[in-house]
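Note that this complex is displayed minus one protein chain, with the remaining chains in position.
What follows is chain A.
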């Protein structure tokens, strides 16, 4: 069960909008392969078969936080597009985006490739699953760094830096869960 708090985990105020091109770049962290939706669904699905209470709790907690990150990304996209005109879309060659959806969001990457469940995996083997999770955090961190290189909007950069740092922290926590699971498996072999 979840309790919803009607505020963002980290406040977002885009400095300079409308900027539909930047919104398009950010879209990969919404419905892209290493985006926040992929992360949330990956972790909230893997938690059922992972051993140890620490790892179960961690996957639930981080999976929930990734849903909060989805909200931060969508808020940025909304703020960057809400006042955009048709001409603004045409000026940056995004008429095809406007033609399909106007300003609606869709679970896709920046190139419009729709989200697919093949982005995520689950194998029940806890070593395997935790390695996938750690890899996912590194991939998301790298994409945030690419996004930071693509914009000079101070408000967007501020939120991107926060989200990137959370990937670093999550990698550490999954690494600690891996250490516990390694010790747990080794101890079972002895007793």
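Just so we're on the same page, contacts are C-beta pairs under 8 Å (C-beta built on N, C-alpha and C of every residue); 3 or more make two chains touch, one makes a residue touch a chain; residues count from 1.
One rule holds in what follows: contacts and distances are computed from a predicted model.
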Chain not displayed: protein name in its UniProt record ("ABC transporter ATP-binding protein", "Cd(2+)-exporting ATPase", "Spore coat associated protein JA (CotJA)" or "DNA polymerase III subunit delta'"): "Spore coat associated protein JA (CotJA)"
Of A:83, A:125 or A:183, the one touching the omitted chain in the full complex: A:183
List every residue of chain A that touches the chain not included in the displayed model. 10, 52-53, 131, 134, 144-145, 148-149, 161-166, 168-169, 171-172, 174-176, 178-180, 182-184, 187, 191
